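All protein chains of the complex are present and in place, except for one that has been dropped.
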């Protein structure tokens, strides 16, 4: 179910939406054993317990503390241990040590969530009318923030579980997937001046999607589906991981240092390629989109294929022509599916673009600590578009700018080709 | 209660002792929340869950698998994930990643324990008479092994909890400690030829305590109690951590790299020295023995005091003259106490000696994988004697050789002075 | 003296130009002691001996070997030890170990240079007419390559000498510098569609400057001079290095890890700010441009000043309106100078832009190993424009794209402000 909540929504609508999003976070944790809440397998991942506490802290630090007079935090040190990166807000527990916090316990963290929920409900019911719009803005931001952590939680659980030699599955009842694939179709796009970014009328967007502005492009075409495992295996079989001419310099150095020979989560057992999924170790399906690639691998594949990755602007323009439908978290696959007949545009996998994550012309970050949400990461990262199979439905849009470092692979990332006409 | 079990004990006695030791492990875990079972704060510590599974694996791998025909392990991969360091036995999960195993869950590990207990009881009851002595030897080794992990579990929990900024306590009901101290008394010992090490008649000992052999010593004297917090503070106040002439070269390099200025677990709050204990953060008591020192700090203190650390042989000779009484885990302090009138010889803190951990003349390790228990660590480590406040009563003796790397501080370690006459 | 050599130049002109550039490299080494040729103070720098051998290797590997039948290399292993990063050409000595090559000696490397010069002269005189243009292209590329290493050699020597606690000077006879400064003047530029990049008629350019293409900009203004030491000190005095809100996330993490509190080469002696220069340690001159900044520092300063860094395209458009004059290596200052009345556009310092180094639309790298020259570095680096006081005159131009990682500071880098109108 997609959110249509805005700062003009009624209090009832907002309370319902708040409840819905908060509830979905908890539903994602239902398959977890208590032990699973504690794991941080690499520095990029966070323990599930930390995620569900941190998103509550966000409401404490940026909503309750601002709008409730003399708000007393649930616990005096949670501000320290559940702040993620808001330096302007205060000091924080070091990120690599999130997995060492056995206390608060899972039970206490759920109490914390309940406390925040109850305080938020009270606030939403009682705040004076003059403050409502400002409050609503912060709540919507907080809910979008929580949705981001919903997809991160799934990505992190996947890595945590995969790190265990027992290779446990997160779910054994995920919806099964259709077989079959089809040829790529190329969507032709005329160049010229186009508008990208988010116009402020169009509902919620992050500050980094603004301002809407014009870009000048040449003619191009773009694939209507993601590259598949079968196609990627052809690249591997052709020596893709052994040919330096295909790789960006930093990627080649990394490949050699880490001994990369295939995407993350792939392994060979008895001569057959397997892939770890949230449903456990599965035989590799050639028709599914190849996933858990770094930017370097995506870029090398594109060069090998004689194509290139799309620019962010090129992809955004095409996305804006499509309905925001696709294989999102709500579809309950939690794994990318082969492309259907109508094209593969949203969901499935965040698509690497050729565009470094940088500010749009005229960009102004939000004021105060909120300005740390997106702007300070505009260095060394690449833009990804479209959402993935772990993204909550309604969370993404054409102008949405996700970003990861080019060496990161634990996210649900994939690859789509483009070329000049 | 101290064990007097030997290979000549009856089956009933052995079954009772097996039950007692296994039970004590579980009692140490009673204060833990389920979240606490999962933490590995540094590479030296292991998660409690891992400890309690590993000691059960020991019985599977080295007892059940040898004495039960066609023994089928509880789980096919536990041999991989709960092997600690027995390379000759097989491959193992990397030590630094023990904290990443959310599965098996705590519940499953307790099932594993119960299964092993039941299988062991059956084996002890049913094994043929000719195999009893060989079996009894392995069981006694396995129980001593489990007792070692009991004290490690307490040391590890202490470090895990201290790593949490909330500084939780492991127990709030530890027995309180008497105040007051007294002057050190010096025990004079004549040199000459002395016998150290373990004679095989005297009950269980590890292979590294054998063979009993003669050493030639000069006259010496040895302090009858440990150095106290108050005495150590005088060293600190005199600039002990800033004077390179007091330090071994490797120790000084470490001190500078890590910024050491005091023992582990000390901190200043509002100008007052505090110390983290298993009962939480406490005001530092000057009369208690200083603890959680590296060998380098112990050695530097001794040099500053114009004395030296005792040799292992010097200390063993004095220990052999004393009853094996003291502040062990059963006393339920889990913290070192000020010295009493009769001297402080066993318990409280493992005492660093000046002796590198090396083989005794004529030493032969146990055969097979059991030979990896002690012998392969005879490099770069120092001997400690006497047991500590986390050692199960009955586990230690004069000839017992504990060993740690000279830079390690998370164990319950302390310091006793000696000098030439 | 500026080069006007093109593929249409005569053989005599080319021979003269080849001689001029090769000679200039050696003249830069005249102030070096033989010991100085050997130093590699950080992985980014190379020993002078390596530089002067590597630029000769370039002519061996990419010219002589291609155009001379059965060319026999000067030494069979120089291809291994003096290849910098051309993986498609062959294996190479690891970059961090360039400082460990005491052999070949300095004398042998000069023999190598002489040999290559003599072979190249012979080739230029004797090649058949049909091959001349292809040869001329490669020679021009090789000479531009050597000029890049001329400026790197100066940057590297500066870092190498600074790393020595004796703080030796490279030259004691550098031309002295005028005092005084002046206010910044702002150059207003209209937005709209502009052309950037290099048109292939306009003389030599690297592949990364092509193709010429159109960009769409908003109105902006740009400072006509670099930010000065005095202005940068105001940022420092205002707590610029302590305020996380001013910094990109990766920059802040780096600042904390490295303890950055000022630009590279600054230090305080007796309360006064000093700066290491190629002429030795000097009192800091407030009127000179601030130099040896990382991109993070440049970006933080701009944010503090309420401005921003210019886009590459914005700066290129203004540069294209200016004559290519300025304080280049030939001026023999080897240090940035205060801005003169006519503006400070070329020379002095490479200016950080806000633009990540990425491919232009339609970009095609050179074929073969030459394609590794620029393209593979299009990841994680930022564009700099304009040249610096160590750049050989005639080497730079408006479309020139230099690039460094945002954390690098040993190059002659500086900062110019821009803002939206």
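Letters are used for the chains, namely A, B and C, taken in the order the chains are written, and counting of residues starts over at 1 for each.
We adopt the following convention: a residue touches a chain if its C-beta (ideal position, glycine included) is under 8 Å from a C-beta of that chain, and two chains touch if they have at least 3 such contacts.
Note that this is a predicted model, so its numbers are computed, not measured.
**Q** Touched by the hidden chain, which of the shown chains?
**A** Among the chains that are shown, those touched by the missing chain are B, C.
**Q** From the list C:93, C:171, C:214 or C:287, which touches the chain that is not on show?
**A** Counting the whole complex, the residue in contact with the absent chain is C:93.
**Q** Looking at B:8, B:69, B:176 or B:249, which residue reaches the missing chain?
**A** Of the listed residues, the one touching the omitted chain is B:249.
**Q** Out of C:4, C:23 or C:102, which is the one that touches the chain we can't see?
**A** Residue touching the chain left out of view: C:102.
**Q** Mind pulling the chain C residues that touch the left-out chain?
**A** Chain C touches the missing chain through residues 33-39, 41, 49, 77, 80-81, 93, 97, 99-106, 160-161, 163-166, 168.
**Q** Identify the residues of chain B touching the omitted chain, counting contacts across the whole complex.
**A** 85, 87-88, 193, 213-218, 244-245, 247-252, 295-296, 354-356, 358-359, 361-362, 371-372, 376-380, 406, 420
In the analysis below, only the chains that are shown with their structure count from here on.
**Q** Among the chains here, which has the CA centroid at the largest distance from chain B's centroid?
**A** It is C whose centre lies farthest from that of chain B.
**Q** Chain with the smallest distance from its CA centroid to the overall CA centroid?
**A** A
**Q** So the centre of each chain is just the mean of its C-alpha atoms; given that, what is the distance between chain A and chain C in Å?
**A** 38
**Q** Between chain B and chain C, what is the gap in Å from one C-alpha centre to the other?
**A** That gives a centre separation of 60 Å.
**Q** Where the CA atoms of chain A average out and where those of chain B average out, how many Å apart are those spots?
**A** Spacing between the chain centres: roughly 46 Å.
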